[in-house]
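Once you've had a glance at the structure underneath, I'll fire off some questions.
Removed from the display is one protein chain of the complex; every other protein chain stays in position.
And then subunit A:
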Amino acid sequence: MNRPMIEIRGLRKSFGTHEVLRNINFTVDPSGVVALIGPSGSGKSTLLRCINLLVRPDDGAIRVGDAQFTFDHAARPPKARALAAFRARTGMVFQNFNLFGHMSVLENVMEAPIQVRKLPKGAARDLAMTQLAKVGLADRADQMPQTLSGGQKQRVAIARALAMEPEVMLFDEATSALDPELVGEVLATMRALAQAGMTMVIVTHEIAFAREVADRVVFMRDGVVVEDGPARQVIDNPTQEATRSFLSHFHASPA
């Protein structure tokens, strides 16, 4: 069996007295696609943001590829450079796109390869154009983000993350801020990425998409993993009552 690409052990996080993550353990195999589902406030975003250390865990160990960080209450916080190097290996896509407002589409995608990977401009431009072509937006390279539709913005955000050639991609409700008719184009981009072998963790409310694209589904509630198994099994035949009750809200929408 392959060594997992992502490995999380004993992860805990509190905000003040509110314990948001309580002893989370899970792994993602190379090229695996895990969908993280659960009710609002269950800690999905916090868990995702712990994987690239945008949120600093209180306790536990996180490994992505060959890079590992261990946390406990006593440990000194990691250095900014070490954190940055770690984050450069994971791509993240946010609900609100978060494109850089003062840069064109192309500059958005070129920025990190130039500033972080120190690629020469020409190489960064070629790389950026390749990624934009992948998400179908090569012809928008010179537009400003404000002139794009929500779906286009999110595809640019995906291209921007891919330009760092990450080992892992994290998606936090990438389609939740989109008009319904624009959801499909973003899901199609994510599906293509999964088929190309990218290791992905996807927080989503699109249960049908999770069932189709993810090979595993993890159901969270109140900061704990309640159920973790093959996507179809968890969604079609959940073993836990909490999972069943959560999924019953979605049965109205056809799969």
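FYI, contacts are C-beta pairs under 8 Å (C-beta built on N, C-alpha and C of every residue); 3 or more make two chains touch, one makes a residue touch a chain; residues count from 1.
The definition used in the following text is that contacts and distances are computed from a predicted model.
Per its UniProt entry, the chain excluded from the display bears the name "Amino acid ABC transporter permease", taken from "Amino acid ABC transporter permease", "FMN-binding glutamate synthase family protein", "Iron-sulfur cluster assembly protein SufD" or "Nitrite/sulfite reductase".
Of the options A:Met92, A:Leu127 or A:Ala141, the residue whose C-beta touches the omitted chain is A:Met92.
Which of A:Met164, A:Leu193, A:Val218 or A:Ala231 touches the hidden chain is settled by the complete complex: it is A:Met164.
Although one chain is not drawn, its touching partners on subunit A can still be listed: residues 52, 54, 80-81, 83-85, 87-92, 94, 96, 98-102, 111-112, 115-117, 157, 160-161, 164.
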